[in-house]
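Omission of a single protein chain aside, the complex is shown with its protein chains in their original locations.
In order of appearance the chains are A and B, and numbering begins at 1 in each one.
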Amino acid sequence: MHKFTRTVILGLIASAAFAALISTPAFAQQKVKIGFISTFSGPGGVIGTDMRNSVELALDHLGRKVGGLDTELIYGDDQQKPDVGKQVSDEMVKKHQVNFVAGVIWSNVMLAVAPSVTQAGTFMIGTNAGPHQLAGAGCHEMFFTTSWQNDQTPEAMGKHMQDAGINDVYLMAPNYAAGKDMLTGFKRTFKGRIVGEVYTTVNQPDYQAELAQLRSKNPKAVMVFYPGGMGINFLKQYSEAGLRGQFPLYSVYTVDELTIPAVKHAALGQLETRYWSQDLKNEANVKFVADYRKKYNGKTPSFYGAQSYDGILLIDSAVRAAKGNMADKKGMIAAMRKADFKSTRGKFTYGQNHFPIQNYYLLKAVAGSTPTSDPVMEIQKTVFTNYKDSYGKDCKMKW
Amino acid sequence: MNLVLVAEQTLNGLQLGVMLFLLAAGLTLVFGIMNLVNLAHGALYMVGAYLAAYFYQTTGSFALGVLLGLAGTLVVGIVVELVALRTLYERDHLDQVLATFGLILFFNELIAILWGRSAIYSTLPPYLTGHVELIGSLRYPLYRLVIIGVGLAVAVLLWFVVSRTRLGMLIRAGASNRAMVAALGINIRRLYTIVFGFGAALAGLAGLLAGPIFSVQPGMGELILIQVFVVIVIGGIGSIRGAFAGALIVGMVDTLGRAFLKPALSAIISPAAGDAAGPALASMLIYLLMAAVLAFRPEGLFPSRGS
Partner (left out) sequence: MVAILLLLAAVPPVAALLHEPFYLDLLRRVMIFAIAAISLNLILGYGGMVSFGHAAYLGIGAYAVGVLSHHGIDNGWLQWGIAIGASALVAAAIGSISVRTSGIYFIMITLAFTQMLYYLGVSIAKYGGDDGMRLNVRSQFSGLIDLNDPAEFYYLVFAILSLFLYLSHRLVNSRFGLVLQATRLNEARTRAIGLSPYPYRLAAFVISGAMCGLAGALLANQTSFLTPEFMNWTRSGELMFMVILGGIATTAGPLLGAAGLLLLEDVLQGWSVLPKWVHEHWQLYLGVILVLVVLYAKRGLAGLLPGNERDD
């Protein structure tokens, strides 16, 4: 080809590409843009799907208008990796210029995402991860969560096991930010002997080697934290190895409505602590669970979904209070601090650090209505009432 | 250290070893005979796991799921060979690495389109669940014993095929001198397709065996692929015997390292040193081993004769 022609062609391609890149649609005023980050691929994908389903249900309940405004929702997949999560959130903030970033399952992803979102002056509404760093000195007025602080749920389990007089406990959790918080929380309220504490690699498929190690320590009870797909593998392998009959298993965030369909009767009798359950009898929750089942052919939502549903309602309450003026960030912060919406957990309040003060219950996986149906999670008793997390005192925020 | 624990961890190492062997056998033959670096071998492992889970679900029979999954992976392997890989045999390793890297992306997305990005969880039929009481208080999952049995049986079968049959003779000849085999009037292209197809089926077998105990998800092949490369490099490229030895070595070193390195370091040096260096060293161990083999004995521990 002639050199000149080639240069011209290349120049044309380059300028066309550049023009294409920067031609995004013009700003639309009076519109709420929400970027929702979760995990939609790999073993965490089951959780992301439940969260997205619940977000969509919340939008249905709001007539597809958050705060009465046209709403655009952008979903982003963090692939359960902090660096990917950060890149996705940067893109939402800078490219899509969203008003709220919401979601995030994993605490390590949250630690990468939240600071850069709030520093950019955008709201971060966590709907799962509650790492202690963001509850204490790292709290921020632009950060709210509709879930919990990581330590609280295992604190409730520790209290229950302490009260039940259980001793010689063996602890296991994946080796990442939340895993460490979970075991720290457990040890805060459980004062008995701990015979072993093992951290496994995140998403490692095989626990057989660690289970052999566990057996050799001969504990009186085992307490684990294995969320999502990790829990499915762990519970199946725990049963297969014949440990279920040998060592009673207690868990947090491991047996839930997402893992039960995969492990089925291996979950029966399992105890968990949690702030929410599908059988909570308040008006918002009854409606949420019933409509979720109706919309998603009979599937039962999990707490991941309940929190995400709440997250959209929290945003809705803020936009309404600001009368649709998205620049009124002060007004929206003040509105969200009131937690003035119909939460699926019932009425709750926010602590100084924007983490909920709420009840924690003991749940048990009991047999379903028919012999062939999966076990269901039901509340046994209340462990803590209006329970505050242990880090809020380090938060310097005043309001 | 108690003996039951050592015995159990040895079984775990053996189980990982035979899994790696099933994958390594195909990879090492393709490498040795066609001189092809196939990064997409892990994708066939994934395809096997998905097909078996799918057919198990639709037919309701685990055995039928395994058979159809195996046959399906064989077909996929042959198609991939005919369409894409055939043109790569004469290219240099760089092109092969890149093109097969592209195939990985392609297969992962294809699977994501068909079955979604989330992991799926298949179960075991009742007759394979539960555990067996071995010596003393050692309970071991029945299914994992089955995996070990299947892996060892395949190893024996492969040994028989490679050393006692005409096909095996051609394979051995192909591994040591390709040009000569072709010159003797053997249809080398067909031989390539057969070898690749069976290598793919073995990878599929590993995948469908792994499916019910692990999760089945896009990208599951890459998690294990690198370990398989370590196996064939340690064993010697192109050698089935090497793949078997390498697989068992890697399986054992990895499992026993993860289990005993930390307590061993804690006892010998100090608990703090064990905590800090144990896990790091345990996960690096097989790569250290591979680097050492490459530095001192680049042909591997059991090089295929003549190459």
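Keep this in mind: a residue touches a chain if its C-beta (ideal position, glycine included) is under 8 Å from a C-beta of that chain, and two chains touch if they have at least 3 such contacts.
Given the structure is predicted, the values throughout are model-derived calculations rather than measurements.
S.K.: Can you list the shown chains that the absent chain is in touch with?
M.R.: A, B
S.K.: Can you work out which residue in A:Lys65, A:Lys94 or A:Lys393 touches the chain that's missing from view?
M.R.: Hidden-chain contact among the options goes to A:Lys94.
S.K.: For the chain that's not shown, point to the residue among B:Phe229, B:Phe244 or B:Phe302 touching it.
M.R.: B:Phe229
S.K.: If I consider the whole complex, including the chain that's not displayed, which of B:Val4, B:Leu64, B:Leu82 or B:Ala112 touches that chain?
M.R.: B:Ala112
S.K.: List the residues of subunit A that touch the chain left out of this view.
M.R.: Residues 3, 6-7, 9-11, 14, 17-18, 20-22, 24, 81-84, 86-87, 90-91, 94-95, 108, 111-112, 115-116, 175-177, 201-202 of subunit A touch the chain absent from view.
S.K.: Considering the whole complex rather than only what is displayed, give the residues of subunit B touching the chain that is not shown.
M.R.: 31, 37, 84, 87-88, 91, 93-95, 97-99, 101-110, 112-113, 222, 226, 229-230, 233, 237, 279-280, 283-284, 287-288, 290-291, 294-295, 298
Simple rule for what comes next: only the chains that are shown with their structure count from here on.
S.K.: In whole angstrom, what separates the CA-based centres of subunit A and subunit B?
M.R.: 35
S.K.: Which of the residues in subunit B end up touching subunit A in this complex?
M.R.: 2, 4-5, 8-9, 12, 15-16, 112, 116-119, 121, 123, 129-131, 137, 139-144, 210, 213-215, 217-219, 223, 255, 258-259
S.K.: Along subunit A, where are the residues that touch subunit B in the complex?
M.R.: Interface residues on the subunit A side: 40-43, 45-46, 48-49, 77, 205-206, 208-209, 212-213, 215-216, 229, 232-233, 236-237, 240-243, 262, 264.
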